[in-house]
Structures are given as C-alpha cells and as structure tokens.
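Only one protein chain is missing from this complex, and each of the others stays in its spot.
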Amino acid sequence: MGEVAGPVDYIFYILILVSIYAILAVSLNLLVGMTGLISMAHAAFMAIGAYTTALLVTGTGMNFFFTVGIGMLIAAGISALLALPSLRVKGDHYIIASFGFQVIIISILLNWPSLTRGPFGIMGIPRPRLFGFTFASYQSFFLLSAGLAIVCSLVAWRVSTSAFGAVLRAIREDEVAAQSLGKDVTRFKVLVFVLGCSLAAVAGSLYASVASFIDPFTFDIAESIFVLAIVIIGGKGNVLGSVLGAVVLIAVPELLKFLAVPSAIADPLRRMLYGMLLVVFMRFMPSGLLPERAGR
Amino acid sequence: MGRQKTLVLGSVLLGLIMLGPSPAVAQEPFRLGEVCFCTGPAPQFGEYCQQGLEMALEDVAKEGWIKGRKLEVIREDCQAQPKLGIAGLTKLINVHKVPAFITYGSSIVLALAPVAEANKVVLLNTMATSEKIRHAGDFTFSNIGGSEVEVVQAAEFAFKELKAKKVGVLYVNNEFGLSGRTVFSEVFGKLGGTVAAAEAHDIGATDYRTQLTKIRAASPDLIYMYSHDKEVGYALKQAKQLGLTTPWLVFSGSSAPVTFEIAGPALEGVIMPQWPFDPVGGSAGMKEFARRYQGKYGKTPIIYVATCYDGYRLLAEALRAGATSGSEIKDFLYKVKNYEGVSGTINFDRDGQVVWAARFMVVRDGKLVPHRK
Partner (left out) sequence: MLLQLAVNGIIAGSAYALLALGFGIIYGTTRTFHFAHGAVYTLAGYVFYHSLVVLGLPFFVGVAAALAIAAGLGPSMEQFIYRPLRTVGASEMEVLLSSLGLYVLIENLIIILWRSDPRSVPVAEALQRGIQIGPVWVTGLQFLVLATSLVLWGALLLFLRRTKLGKAIRALAADPEMTEIVGIDERRVRLFVYALGSALAGVAVVLSAIDTGIAPSAGMNALLIATISVIVGGTNSISGGVAGGFLIGVAENVGIWQIASEWKQAIAFGLLVVFILLRPTGLIGPRWAK
C-alpha cells in the first residue's frame, strides 16, 4: 500500500491527485473548451479506465502499463459507439444525453456484481511495476503520474495548435459555417470525443493504483461536474489553464484542510466555493484564469 | 478588466478564508483517531460514536487522564464512502501518527483494514458486522457482534422458533447488508428453508414500495430485513401502507429510537435480536450508563453508543498499560479477559472478534420485550 512516513508524503499524495485531475481537465478541455461539446460523462470514462486496471491487475496480475492501454481502447470503443448517434443533437440535448451516459455507465458498474463487484468496489489494487521496480512510495508514484500528465498535456497542446484544433474551434464558434466550408463536422467531433475519453481512462487507471480502492460511487456525477469546473475556471481552450485549474481547485483547499480541522463542514464549504467560483467566473471572467490565446 | 480581476481574486480569497481558521497548535497528548460518518447519508452513526466518545473522555479525565497525559481523539469524516475513508486514514496515520483508531461501517472497515495492517495500526470496529471482518487482518478488532453470529442465530430462530419455511429478504446494498443476506440464505437453506425473494435497496433510501411489492408477490412466511435503523423504519411504515401483514424479523440495530420515530405503530409485533447490552434490564454498569446518557441527551442509549464508549475506554486502558505503538496495543487487546464494559463482557477471540450471544425480543406497545413462544 505504500510506505507512509509523514507530512511530506501527504504533500506528494496531493500532487499526485493534481496530476491525475490535470489529465482529466486537459482531456475534457478538448471537448468542452475547444469544440464546445459539454460532456457530463467524463467521470464515467475515468471509471472505465479505473475498473479495467483494477480488474486486470487484481484478477490476472497483468502489468499496469498494459492495462492502461486496454483501458484506453475500451474507453475509445465505448465513446465511439456513443458519439456517433449522439452528435446529431445539439446544445442542451447533448448535455442531457451525456448526463444519461454517465448515469447508465455507472449504473452498469454498480449493478453487474459478477464483473465489477458492484457497490462493494475493488480493493487491494497494487502499485504499478516496471522492469522490477515498484512505484510504491508516493514520491515515485508522483514521477509516474506527473510523467503521464505531461504526456497527455503535450498531446492536448499539439491538438490545440494544429490544423485539427483550428477546425475544432471553428466548429465551436459556428458549426453550420464550418460545415459549409466542406469540413466533415461529425468526423471531427467523433475523433475529439474518442481522444478525450481515452485520456480520461488513463487518469482512471492512475487513480485506481494510487487509491488502492475504487467503487462506482467514486466516479459519480459530482466528479464530472468538478472536472468541468476545473476546465472552465482554468480557462477553456487553454491547456496550461487546465493544469492551473487543477492546482487551484485541488491543492489549495487540501492544504488548507491540513491546517483547519472542522472536517464536518469543510467538504460542503469547499464545494460551495466551487459553485461560487463558477458563478463569479462566468460573470466576470468567462474565459477563465488563462484565456485562450495565452498559453494555448 | 483590472477591477473585474480584483473582484474575482477577492472572492477566491474570501472563499479560501472561509475554509481556514487558525491552525491547530500541537501539544503532547496521546492521540487516537476515528474515521467517522460525520456527514453523508448516515450521520446518525457518527453521532452515536461522538456521544460515546464524549462520555469516555469525561471518565478518563476524571481518572486523571492517562497518568497525567491528556488523550485527544481526531475524527476524519468519510461520509460512509470508502475512498474518503482511505484519505482520512492516510491523514490520521501520516499527519497525526495515531497508533489506533475506531471506525465502523462494513464497507469502510473492509477498505481500511489492509491500510491499517500495512501500517501496523490497530483498527477497532465498534458497529460493523460483515462476516468478512473476522478475516480482515491481525490488527482489526471488533467489539460488536458480527453478522456471522447474529444472522446465523436469526436464521435458526426463524426456522425453529417462528416455523418459517419461505422468507423474503430485504437488505441494504453494501457490504453490511450483503453479508446479512448471504449468511442468512446459507444457514436458512441448510436448515431446509428457502429464500423466496431477495431485494436490495440503497443506503439512505426512503421509498421501498417497489421492493415490497415484489417481495409480497413471493408470498413469504416471514420478511427478514437486514438494514440500518432509518431504512427499516421507512420499510415497515410502507409495508403497512401496502397492506402487508407478513411478520418481520429485523437487524438488531433497529432498536434505535429513530426507527420507532419513523415507523410508529408499524413496529408492533416486529422481532429483533439484541446483544447483551440492555439499558433497562442489564447489569448495574449498563443501567448507570443509560441513566447518565438519559441525563445528557434525553433518551435511551442504543448499543452503538455503548460500544464506542467501551472502545475508547479499552484503547485508553491499553495506553495506560504502557502500550503506545500499534503492535503493542494489538497484543494488549488479544490478552483482554472479561473486561466489564457497558456494552457487555468483552473477550476477543483469535480473530479479534468479541464473543457474545444474542437474545430475541419483540415490540409490544412500542417497547422491546423478550420474545416468548
């Protein structure tokens, strides 16, 4: 379960969480920020990665890194299935449909105990191993998660600055216009949806390995909303913004929890803060902390 | 733009300030931990344990603390969610360096036991009853009777005393509920009975009409409900509304006042097992405890207050005996012999489980009385 020796380890634990949510945020940003597809199902795709890794590693002893790949493939497959028909609908209906996917996917995880152990979750998920080295300590795990976060951010950044990304932005601004310019809008939307959801699965695999325990409730709608808040507050369409958003929305409240003690109130108070930030940002800083052109 | 940015940053700061009063200054008291259900879908359990804790600390203080050194208990809220429980326990171990902690909730206990084991920290479970806890680890103890004892006795009672052949089981969808359903089905089946229907519900649910309708369709002789206090209350109430006249056998925790509040007259005739803890007819120590609790909180204590009280007193005794590390406390607990707690006489078996026998009670005129044939 990882040797835990003191407060320094706890700080690394927080940094690991930041890197995991950074992956979630940059991948959701591809959908929400760049393409204007508001998805409420990101936590469900994180769950797919988490469960794939958890089940394969505890059940068959497969190496973590292979499970990440498999998790991405499964997430890609499911998202492709869901993407094709649902992308015919617009705006509010799309959001509600993604809501529906989130609930259905979690419902399946919850109510298929023979596969997923249902509400009891999966425990005792071991740390990843590579060529004989186990990422047991929080410090070493952080190297892994930060590394993967950097890779995912680079992928997102590459998309953002490429011609592909330009088309995505065009779709966000005016889908009809983009269509009239001869771009196969549906193909672009499906591709970005599949990419975003696959990266979410990577975050899930990481989370399962560091938390050592997952259950369907870990990935509920509140998680999806939380990642959405990170993307919006960090700055939609800005990769660095998503990372910054993750830092702000996770690390700062955690460090404060470190000092303060009334945990009964701290959690809802923290979420009130997210809500307030969303409202305030939409009114005064809708482009987020780092606006689109700044860090791409 | 500048003014807007200031407003935003101002509100961020305001929000952050909302979260943090002055940092706690560390002293040198003994520290124990609790991973509690302080908020979330079932905070009544956190409340029971808080009351037990308060009374225990009062008594330890009266005895001059632990050879002059104070005792402090740090509670981390898990809201009945294992993932938050693990986060809270991580903090208790890393930051506060507790050698032992109390927790409850079968799902929580089972998720935290491996972490406790790896870190050589004692986990004392005061309310959870899953039959898997027995095998959860060397450092895991329970001072509450487990389902493998209660449910076995309930199944036998149902078949032999109540002469039921077909039972409908209604259980909460978590480790606790599932253990009840599994053990009951096994034992009842071996005796020759059948479980005609088994319906699950979510923790905190208030609508049971669907499950009750399906159970009714299976025409059972008896309904066995293995779930928490409020949930049992709602289910009984709605069963009455649906005109269900089948007799009920329920989990021991349904003796809680809140069940009576919610179910009212629907509780009449319901049977439930109870552990040795008896605030009315038990030992002098139990009655005194109940009197004191009544004075403080204005009602009769339920067993979980007593087990939490005993849990903290036991851990304090371990500290007093010089056991300061997790391993030393573990050894102390295994050696406990006939400790007279307010929840009953405590002895731990080889798996760290308390050894108790259940007695069966029935509700008559809103009160629990012993069940006679």
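A and B label the chains in the order they appear, each numbered from 1.
By our rule, a contact is a pair of C-beta atoms (placed from the backbone, for glycine too) under 8 Å apart; a residue touches a chain by one contact, two chains touch by 3 or more.
Model, not experiment: these values are computed from the prediction.
Novice: Would you mind spotting which of A:Leu144, A:Ile232 or A:Leu290 touches the chain that isn't drawn?
Specialist: A:Ile232
Novice: Using the touch definition from the top, which of A:Val89, A:Leu115 or A:Leu130 touches the missing chain?
Specialist: Result: among the candidates, A:Val89 touches the missing chain.
Novice: Which listed residue (B:Leu242, B:Val280 or B:Val355) would be found touching the missing chain in the intact complex?
Specialist: The single option touching the absent chain is B:Leu242.
Novice: What residue numbers in chain B mark contact with the hidden partner chain?
Specialist: Counting over the whole complex, chain B touches the hidden chain at residues 39-44, 79, 173, 199-201, 204, 206-207, 209-211, 213-214, 216-217, 230, 234, 237, 240-243, 261-262, 264.
Novice: State which residues belonging to chain A touch the missing partner chain.
Specialist: Residues of chain A in contact with the hidden chain: 36, 38, 85-86, 88-89, 91-93, 95-97, 99-101, 103-104, 107-108, 110-111, 221, 225, 228-229, 232, 265, 268-269, 271-272, 274-279, 282-283, 286.
Everything that follows uses one rule, which is that only the chains that are shown with their structure count from here on.
Novice: As a quick test, compute the distance in whole Å between the mean CA positions of chain A and chain B.
Specialist: Averaging C-alpha atoms per chain gives centres 35 Å apart.
Novice: Can you list the chain B residues touching chain A in their complex?
Specialist: Within the complex, chain B contacts chain A at residues 4-5, 7-8, 11-12, 15-16, 18-24, 38-39, 74-77, 79, 81-83, 86, 88, 90-91, 93-95, 107, 110-111, 114-115, 118-119, 173-175, 178.
Novice: Sort out for me which residues of chain A touch chain B in the complex.
Specialist: Per the stated touch rule, the residues are 1-2, 4-7, 9-10, 13, 118-121, 123-124, 211-215, 217-218, 252-253, 256-264, 266-270, 272-273, 276-277, 280-281, 284-285.
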